[in-house]
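Some notes on the structure that comes next.
Every protein chain of the complex appears in place save one, which is left out.
Chain naming follows the written order as A, B, C, D and E, and within any one chain the residues start at number 1.
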Amino acid sequence: MTEQTPATAQTPAARPDGRAADELRPVHITPGFSKQAEGSALIEFGNTRVLCTASFTEGVPRWLKGQGTGWVTAEYAMLPRATNERSQRESVKGKIGGRTHEISRLIGRSLRAVIDMDALGENTIVLDCDVLDADGGTRTAAITGAYIALARALDWAVEQGHVRRDAAVLKDSVSAISVGIVDGAPVLDLPYVEDVKAETDMNVVVTGSGDFVEVQGTAEGAPFRRAELDALLDLAVGGTARLAQRQAEALRQARA
Amino acid sequence: MTEQTPATAQTPAARPDGRAADELRPVHITPGFSKQAEGSALIEFGNTRVLCTASFTEGVPRWLKGQGTGWVTAEYAMLPRATNERSQRESVKGKIGGRTHEISRLIGRSLRAVIDMDALGENTIVLDCDVLDADGGTRTAAITGAYIALARALDWAVEQGHVRRDAAVLKDSVSAISVGIVDGAPVLDLPYVEDVKAETDMNVVVTGSGDFVEVQGTAEGAPFRRAELDALLDLAVGGTARLAQRQAEALRQARA
Amino acid sequence: MTEQTPATAQTPAARPDGRAADELRPVHITPGFSKQAEGSALIEFGNTRVLCTASFTEGVPRWLKGQGTGWVTAEYAMLPRATNERSQRESVKGKIGGRTHEISRLIGRSLRAVIDMDALGENTIVLDCDVLDADGGTRTAAITGAYIALARALDWAVEQGHVRRDAAVLKDSVSAISVGIVDGAPVLDLPYVEDVKAETDMNVVVTGSGDFVEVQGTAEGAPFRRAELDALLDLAVGGTARLAQRQAEALRQARA
Amino acid sequence: MTEQTPATAQTPAARPDGRAADELRPVHITPGFSKQAEGSALIEFGNTRVLCTASFTEGVPRWLKGQGTGWVTAEYAMLPRATNERSQRESVKGKIGGRTHEISRLIGRSLRAVIDMDALGENTIVLDCDVLDADGGTRTAAITGAYIALARALDWAVEQGHVRRDAAVLKDSVSAISVGIVDGAPVLDLPYVEDVKAETDMNVVVTGSGDFVEVQGTAEGAPFRRAELDALLDLAVGGTARLAQRQAEALRQARA
Amino acid sequence: MTEQTPATAQTPAARPDGRAADELRPVHITPGFSKQAEGSALIEFGNTRVLCTASFTEGVPRWLKGQGTGWVTAEYAMLPRATNERSQRESVKGKIGGRTHEISRLIGRSLRAVIDMDALGENTIVLDCDVLDADGGTRTAAITGAYIALARALDWAVEQGHVRRDAAVLKDSVSAISVGIVDGAPVLDLPYVEDVKAETDMNVVVTGSGDFVEVQGTAEGAPFRRAELDALLDLAVGGTARLAQRQAEALRQARA
Partner (left out) sequence: MTEQTPATAQTPAARPDGRAADELRPVHITPGFSKQAEGSALIEFGNTRVLCTASFTEGVPRWLKGQGTGWVTAEYAMLPRATNERSQRESVKGKIGGRTHEISRLIGRSLRAVIDMDALGENTIVLDCDVLDADGGTRTAAITGAYIALARALDWAVEQGHVRRDAAVLKDSVSAISVGIVDGAPVLDLPYVEDVKAETDMNVVVTGSGDFVEVQGTAEGAPFRRAELDALLDLAVGGTARLAQRQAEALRQARA
């Protein structure tokens, strides 16, 4: 569909790590990394590593009480030395920055999109995504890993009797990937070195069924044309389909 | 491309204010509303009213000094009683919420996308968008109005000799509109009553030339299909083309 | 009345805008400026513009519950570009400055002075005064406009049945004006250019009946004598009497 | 002048501590209470005790540099158990309340009114007024005591050669007292039990020469008439004249 | 007792104030210094002066309710000019520093160690220790003085009937002292000039029976040997025994 668009007409330069334009970085998922959380996973997209935990508690915030429905929220943060240069802790600054807020909200919305809140009942799940190493794509890795932590916390809740075994709390799986236009060519899953020089940068959140939960595209350099947008969406749909397979495998092994 | 998609196949329900699906609310732009700012505009999208000011100052933040390039940033806020129920001031809470952060960053990125920072020289422009009345679409009205304030501040800067008359600081115009799927049908420029029941909500920022600066789509209810996404983008491109005309008229009159 | 006081013995210099010493700047009151608030008014004292809203809600803070009495409080703020140079938002600073605190408290006390809290019943009114343009006298314009917003919110509350029609919640009207000694002469309603060079600056809050609610006089330069204080009070009483008429007219038209 | 006003026509009720209406509480001033500060005084108005220190440092804030002029500022605070019920520390709350801000600013303005900033030269004095026991009149005691601390810090600065011996930095002395209308009668120097039931409450700051620096009158209950205001000012002028004598004595002894 | 430890083998240099190595500075305790608090004491260790108050209130924090047990907590702070150079107020900074937190927690733990919380019943005591003058040892003076304030507040509570007369709320007395190695020699009760050059600094909290509540030793310069630690503990035990006597005397006089 995208072969005749100008953006892809040129032969793309080789990527720094030698990947094809539509190739993911190596993905590793370690469910149960945290010993305390009801559900958890360490997820790696190349050198990016995010520790995702899901904390399940009975009850909901006061303003939701008595409605028979649950609550899922998320918080994202980076360890100070996840990045190449140390960044100041937000706890020390005394306030949370705009980027952190934005990503926390994105993760929360993405996971809520695949949850049946009525089936969850009056229970709360808090997803914490802490970036141990950042090399691009931390928010997409966080969403993809948070899904595993969430699924495992629900497994736990079923076992403990907090949620009925036949309650279909998860309506679908969800994963996310970044795409962008680098040196004029659309590429999938950008590491930091590509991210900083991307003209356009897009994060796409997709369900296991292939529908969109979030599309967030930003022109970092020049505005982008409709054909470029289409090419990026194609790449993202392909990438998230493969992530959905990896999630399914990880859960199968964890439940074995 | 979208004619056979189920989303648009059904006859859409009448909109609460009787508009066609692809019709904007009445748009009014009052350049020069503020007496103190170098550039300003009061912009109205229906009942939504945003006061946009552009403050021009010589010099740039320390970390940019000596690079011969300018800086443009934006801050968005709502008056406490812009909404139907009074909301607490963020100054009283002592911190800025995630939504405010997110929108401020979006406005800043959108305006920077049409600015040639080298042509601006070592000057700083701060855009303030304060919502006086909120009835949906405050962030898109803010972007559209901030462009007018920005353009007028640049007119002022040229007159004052801070920027050369032939410096093409503005590479293009920029405007924004919301689109969404309400009762299964894609519609343009959602007021609050539609916004709260939209299954999918998207904000699209487009240049005068019709290229994309930002695409932010969120599934509030069910995830959305590619055909729905395409239909929404079509609507947004049509709406922003008309906004670009209104911006051009407003500037022509202000400069007369 | 003040002819024999030493302060006015000298022939006063012409005022920058040509007004007489005891003349108000043009006053405009636009009740109902905000579409969402129960009561509102945009008030202009010359170039100073303040948007005042009154938010009426049933119930009172917890510490007042069960006493059958209401609560009225006020918050004052300036938009960042209300002034000649942009000032940083207090929400961004993370704290409210002393001046803002001081004025918010003054507005609250001034309005409470004319309210019968028992007649109000267990209801709360929050007055928000946001300065759109600042050219001296913002606090006095805020008090004068807040009275209109308050009166209109009470009209609404009576219509809605939250307050009995015969409850005399408002015991009187209230307005405020600044007076000061500039170049040795007492003058009324100082714009910014006079305010910065005033030796003595006083804000006076007066009821419709002509009694004092607040008298706040400050020697900015040299301490002031009793005769000067008397001359300033005379000016203020005259100015607020005219403001009370303007308030009455604005309410009459709004209620028509 | 006030003999025929209704407010004083009635025979005033006896005051709780048996004082005459125009009588001060016992005043004690202990200069040099703090061992570390360049100037200090513990001041007592009855049971109210305030520790005032003046910290002298060479240099001024950056925005004042090179102008040959000094800077004086003040901070007021209450120990948590200065009051009958313990109040939370503002450091623990993480922000300073409106009342604290207001009083700190009042103290600063009052002291600056008697200082010749050019004579002070590029030096800074910070006045700290910490209330050890609060029984009404803490802000007026603070101003009266801060003058002593300030005068002693200037004595030190002269001795150390930071200020020339013949520089008349202090143009006058300054003191303050509260007055109010209690049970219909004007009274001087209100302790807490009178303060809470005062209909009108006024704080008056007066120079040694008897001119006004600040007049802050507030109707706590009913608005007040001009004649009442006059009676209160008379009382305050009498009270501050006696305070000025006490200040002079305290300084004479401290310098002996 | 310590004569054969290597640390004391060398002849110690004379101390700046001529004291013997195991000698306390003059200790003065003024119970009842504050007029408002249920219990209070001004305590002086040489030039160090700390005002300690104990605020007794019925009831406990929500999370303790219904357990029949009490709550004791402490807050420590320094007046801005307690030190040789003025330090910024933590209320102005908007946050409490690490040192303040650390000392507040130490005082709270120390006092709780001698309290029978069941005997206290559902009552809360807040200890406030505000340093008026700081010359080393402020935390140890605070603990020693807070014990007096606490004991007096309990006397008050017994008199008022909040605590039964035979409830042995205080299981023991508690006091604290600093010890350190200065110029190679262990010394007791270090003033500021010794504190800044101490190689090792230790604060020791000891009950009236001579048992340890807290031992906090820090190598400021070189790490310390076991023998040095032993010598310091010996000094501290001797010093706190004498402080316990002073506490007993002060209470005896206050109760007389």
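Operating definition for what follows: contacts are C-beta pairs under 8 Å (C-beta built on N, C-alpha and C of every residue); 3 or more make two chains touch, one makes a residue touch a chain.
Here the structure is a predicted model, which means the values were calculated and not measured.
With respect to the full assembly, the chain omitted from this view is in touch with A, E. The residue touching the chain not shown here, chosen from A:E23, A:D133 or A:E220, is A:D133.
Within the full complex, the residue among E:A119, E:A219 or E:A241 touching the omitted chain is E:A219.
The chain not displayed touches chain A at residues 34-37, 40, 47, 51, 53, 55, 57, 75, 77, 79-86, 89-96, 100, 126, 128, 130, 132-135.
Against the chain not shown here, chain E presents residues 95-99, 101-102, 104-105, 109, 113, 172, 202, 206-207, 209, 211-219, 222-226, 229, 233, 237.
Throughout what follows, only the chains that are shown with their structure count from here on.
Every chain gets a centre from its CA atoms, and the centre nearest the mean of all protein CA atoms is that of C.
Here chain C and chain D face each other with the same set of residues for the most part; over half of the interface numbers are shared between them.
One simple way to say how far apart two chains are is to compare their mean CA positions; for chain A and chain C this gives 52 Å.
Each chain gets a centre from the mean of its Cα atoms; for chain C and chain D, those two points are 27 Å apart.
The residues of chain A that reach two or more other chains are 94-95, listed in rising order. Viewed as a contact network, the protein chains form an open path, each link joining two chains that touch. Pairs of chains meeting the touch criterion are A-B, B-C, C-D, D-E.
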